[in-house]
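Pasting a structure here, questions to come.
Complex shown without one protein chain; remaining protein chains in place.
Coming up: subunit A.
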């Protein structure tokens, strides 16, 4: 995994500033897509009464996830340290297989393309992809 360059950090912060107003919608759309396109991810939500992609539980979860992403943007200079508690949560309590971080990241990128087609340029895409990979790595830190 590569480190984020100064350009990556700048690009991510600038793009996030543009899109964070819609972060709930982004999160809801990304989780909804994930549940539809990768149905195996539903196994983590068997405790939801309503596992349909646009259920209130799914929307709420999307909001939670994007709040985490937004928080990660503020901690972009030291994700490992900054996301330590979230990593412990995912490692010991949620025990989400880290392969799923890649899946959700992909769907976040698709939603960015859908919602911000002109702003989501190739340069923004590569920096955001790297950022989400770095976040995923930081989240997996405490697993073993």
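Note that a residue touches a chain if its C-beta (ideal position, glycine included) is under 8 Å from a C-beta of that chain, and two chains touch if they have at least 3 such contacts; residues count from 1.
Quick note on the criterion: contacts and distances are computed from a predicted model.
This figure omits one chain of the complex; the name its UniProt record holds, of "Protein cornichon-like", "Nicolin 1, tubulin polyglutamylase complex subunit", "Hemoglobin subunit beta-2" or "Cystatin LXN-type domain-containing protein", is "Hemoglobin subunit beta-2".
The hidden chain makes contact, of the residues A:67, A:99 or A:126, with A:126.
The residue from A:73, A:91 or A:109 that touches the chain not shown here is A:109.
The chain not shown here touches subunit A at positions 32-33, 35-37, 53, 106, 109-110, 113-115, 117, 120-123, 125-126, 129.
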